[in-house]
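Only a single protein chain was left out; the remaining protein chains are all shown in position.
Per-chain residue numbering starts at 1, and chain names A, B, C and D are given in the order in which the chains are listed.
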Amino acid sequence: MSFQLKNVSKTFKNQDKELKVVKDINLTVDDGEFLCLLGPSGSGKTTILRMMAGLDFPTNGEITENGGPVSGPSPGRGFVFQQYSLFPWRNVLDNVAFGLEVKGMETQERYENARNYIKMVGLTEFENSYPHELSGGMKQRVAIARALANDPQALLMDEPFAALDVQTRHNLQEELVKIWQEELQTIIFVTHNVDEAVYLADRVVVLSRLPGEIINTFRVEIERVRDRASTEFVDLKKEITDVLGY
Amino acid sequence: MSFQLKNVSKTFKNQDKELKVVKDINLTVDDGEFLCLLGPSGSGKTTILRMMAGLDFPTNGEITENGGPVSGPSPGRGFVFQQYSLFPWRNVLDNVAFGLEVKGMETQERYENARNYIKMVGLTEFENSYPHELSGGMKQRVAIARALANDPQALLMDEPFAALDVQTRHNLQEELVKIWQEELQTIIFVTHNVDEAVYLADRVVVLSRLPGEIINTFRVEIERVRDRASTEFVDLKKEITDVLGY
Amino acid sequence: YYNTTNRADDITVAYLSSDHEAAFMVAQDQDMYKKAGLNVKSTQMSSGSSIVSAVASGDVDIGYVGITPALQGISNGVPIKIVAAVNLVGSGIVVESDSNITSIPDLKGKKVATPGVSSIQEVLLLYELQKYNMTAADLDILSVNIFIIPETLASGKADAYIAYEPFVTLSTYRDTGRVLMYSDEILPNHPCCVIIARQDFIDQHPQDLQKFLDIHKNSTDYVNAHLNETAYLINDVMTTNPSLEEMALPHIIFVSQLDEDFQASVMNFLEIEQELGYIKANLTPEQIFDTQFSGG
Amino acid sequence: MALIIPIIILIIWGILTTYTGLIPSYLIPSPYAVLQAFENLITNGTLLTDTVSTLIRVFLGFMVAALVAIPLGILIGWFKIADDLSGFIIGILRPIPPIAWIPFAILWFGVGLGSAIFIIFLGSVFPILINTIDGVKRTDKVYIESAYTMGASQLQTLRKVVVPAALPNIITGLKVGIGIGLMCTVAAEMIGSDNGLGYLIFTSTSMLDTASAIVAMLVIGVIGLAFDYLFTRTERKINW
Partner (left out) sequence: MALIIPIIILIIWGILTTYTGLIPSYLIPSPYAVLQAFENLITNGTLLTDTVSTLIRVFLGFMVAALVAIPLGILIGWFKIADDLSGFIIGILRPIPPIAWIPFAILWFGVGLGSAIFIIFLGSVFPILINTIDGVKRTDKVYIESAYTMGASQLQTLRKVVVPAALPNIITGLKVGIGIGLMCTVAAEMIGSDNGLGYLIFTSTSMLDTASAIVAMLVIGVIGLAFDYLFTRTERKINW
């Protein structure tokens, strides 16, 4: 699935004041591309992702997917929310199986399917737990499994690994790359972790402070599986970090 | 404020099964110490912090502060929650001023006070915004300001900088160290970021996978302001990262 | 010479919103109480039993109620006495206009609405049935709130009803029913409404009560002499219909005195209620009446 | 524990009516008189039939109310247009006293079970409706958005997300609704019933038999308590 953002701006109106949050974004994401979005806190990353998902709409400009306008959310565009978004009345298994359930998949089959992803995020023992019995990082992992289980053509992920320890984070980065290489989804991935961005992305887009504009784009041409210790990796990391620090 | 955890264990009972989450923790935190807690996702970090705050209680063992038992929450022990915890019906200013308000401080004075901390986290322009108008990182920063404004003797912070970009995160790390050096609070700080831990802590405690046990303790003797590029910094980071990866 | 301590500051009177209490409405309308130096405050209430409760609680001194709640109150130990009569008869059985019910036996198996168990009308109905060796089991008796009784007939949900005026005449007035039998034919001169007073009020303010009941006698006489004017007055006090009242009032006999006939008819009615099991206690006329004011 | 306050009330009631002359028994009977009335109503069997017939009426009226109010409330809480269309008319109908509906009840349902059910329905339906609407409106947006991004249709989102999210509020509505439904038994049983607890209250008050009326009041109370217990248990079960 490809995306095209043309002159996209977004203004929030609240109380007496208007706040321009996103300004003149022009961005094309190719089918099968892995794109990372970096930028300061409050720079409009979540807003952009939500507009691409069809959960919110630009004040100006236009967003298209595969050439057609994005008019609302669709199961083709999976979303991992920045905040906790698990259904508190469903256990882990039923949360992960939700997308398959609404597709009408048989119980047996969807549980099998869901269990694969639960295993991937390391929560097999917790498949019967309810969200309130999970730690913050565990909830995040369930949300990732939930999005992946639905097998969307595009994945919009908002800081999905933010609450994970390095070890788990690295494991999941690897898994995500593996899945992506197999299925060739288009992935838009928001992170604050430059290392993560360089490890994952085909392209890293850096946003400015409010109102968010694209100030830089980096192509990551390092071959996968990427070696974090390689000079090109370290160099690119440094380059991006410098841009982020202005 | 000093803390002592003696043989602390915690078991959660849910549905049919019991889950031992924290196991035989023995830990002394000195008055004025800056301690970082590292560990895999779901290893009991939040649980330990909550018990130290008096928000939850050990199944076995005992927690004391300054020699007396912790029997419940107190304003002396400030807490920054891992999840969003701002009062949705109060704007940023009134959220940050809450602690001072319940202390009975005059409106004028407490707003002045609160504004200092709002400025510190870079949200002066948003002091009249309501939580639902803020980005994830902005909410986290308000929560930090709210805890600091209350000027507690101990600060229990649960991944407070997890949703922040590198730039903002580094700024706040500096600010936190500055405040700590001035006020000499005791700080227990949960993070998944080894760099952060080494930059901030006097001591880094690493927990095992579930059930959480202390598997390693590192003293960080590097002089402040710490230089991230210094060899001792880089070496210690590597050492801790290796322990985390097992 | 008046003993001022014997004077009640206010006399509170509770009455039903019904044309049976026409005498009270006339007395108020013509300022008869004020002219006699009585300060009467009145309160409408929706049921006889709540009037008895109000009198018993001391919040109300005098009540206009049906004979049934009065007797039930007395038999339950409420310290009240009947101090005057208000009216006789005034009920009737109504059937649909085109009904083929022409006599009581025709009611067999039919739905008959009454204003409630132990109401005067239900008692009359059961009494009438006895004359034909019938019992409640032979009909389908419904308890329906009085204000919707005519509607149950009009909408065909009941085949007949027994009610008091103006609900008897109402159906003929609206042409939705005809009167099968007036209650005078069931039990001639049966008692209907009476005036009750609390015992301690009787004891402490006999002069005031006497004045009040003298006025009651006068206004009753007025009603009997001026049915048309009364009909219009009732229309003003209540939200009713003057032409309906003009038709209904002649079916009510307005009286005021506790004469021997009246007492006898009450005792007779009491006996019927006792037979039906609605009143358990055995009551003597002394327990029921205080005849010093309207002894007739 | 739960019985402490009722027992205290009982004791005060007993003392006031039995040992002091403060409250004469014809106004409020003593606990003992109520007990006697209870025994009496049990032995002659009327209490049982009254309770059963009230239970049937209340249950049916309440069920119809729930079956109407929950889907309607979901609809109104969800679709702004349904809200706009219905707000005015529901607002108008809501506070109309059940007794005022009696003529309509007779016209539409006759005298008998239908009318009684209708009156109880009227009492129950609005609390359930309002609580359902408010519960649906307050469903956390992130759950709805999650469902959509996973391909749930609007109907599926309603069934699998909005309803469970609003369930605590719906249950509050059911708790209030059954209470008001029971409250309406007297009005409901004023129309052509010759049994039921409301009827018992009505006739025994009109015969100044307060003891029997209190028995009926207490039985209604106990029925309410039983439903409360049921709902609180359901609530605890689903309380995530």
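Following the convention adopted for this analysis, a contact is a pair of C-beta atoms (placed from the backbone, for glycine too) under 8 Å apart; a residue touches a chain by one contact, two chains touch by 3 or more.
All figures in this text were calculated on a predicted structure; none of them were measured in a lab.
A.B. asks: Out of B:Ser85, B:Asn128, B:Asn171 or B:Thr241, point to the residue that touches the absent chain in the complete complex.
C.D. replies: B:Ser85
A.B. asks: Thinking of the whole complex, not just what is shown, which of C:Ile120, C:Ile141 or C:Ala154 touches the missing chain?
C.D. replies: Counting the whole complex, the residue in contact with the absent chain is C:Ala154.
A.B. asks: Which chain D residues would touch the chain omitted from the figure, given the whole complex?
C.D. replies: Residues touching the hidden chain, for chain D, are 1-6, 9, 23, 27-28, 84-89, 91-100, 102-104, 107, 123, 126-127, 130-131, 134, 138, 168-169, 172, 175-176, 178-187, 198, 201-202, 205, 210, 213, 216-218, 220-225, 228-229.
A.B. asks: Where does chain C touch the missing chain, residue by residue?
C.D. replies: Residues in contact with the chain left out: 12, 14, 17, 42-47, 50, 53-54, 57, 59-60, 146-148, 150-151, 154-155, 166, 170, 174, 176, 238-241.
A.B. asks: What does the interface between chain B and the hidden chain look like in terms of residue numbers?
C.D. replies: So the residues of chain B touching the unseen chain are 53, 55, 72-75, 77-79, 81, 83-85, 87-89, 98-99, 101-103, 130-132, 146-147, 150.
The definition used in the following text is that only the chains that are shown with their structure count from here on.
A.B. asks: Touching both chain A and chain C, which chains are there?
C.D. replies: Expected: D.
A.B. asks: Name the chain pair with more contacting C-beta pairs, choosing from A-D and C-D.
C.D. replies: Higher C-beta contact count between the two pairs: C-D.
A.B. asks: Roughly how far is chain A from chain B, going centre to centre by Cα mean, in whole Å?
C.D. replies: Comparing mean C-alpha positions, chain B is 27 Å from chain A.
A.B. asks: Could you please state the distance in Å, as a whole number, between where the Cα atoms of chain C are centred and where those of chain D are centred?
C.D. replies: Centres of chain C and chain D (C-alpha means) sit 35 Å apart.
A.B. asks: Where in chain A do residues touch two or more other chains at once?
C.D. replies: 83-84, 130
A.B. asks: Based on which chains touch which, is the overall arrangement a line, ring, star, complete graph, or other?
C.D. replies: line
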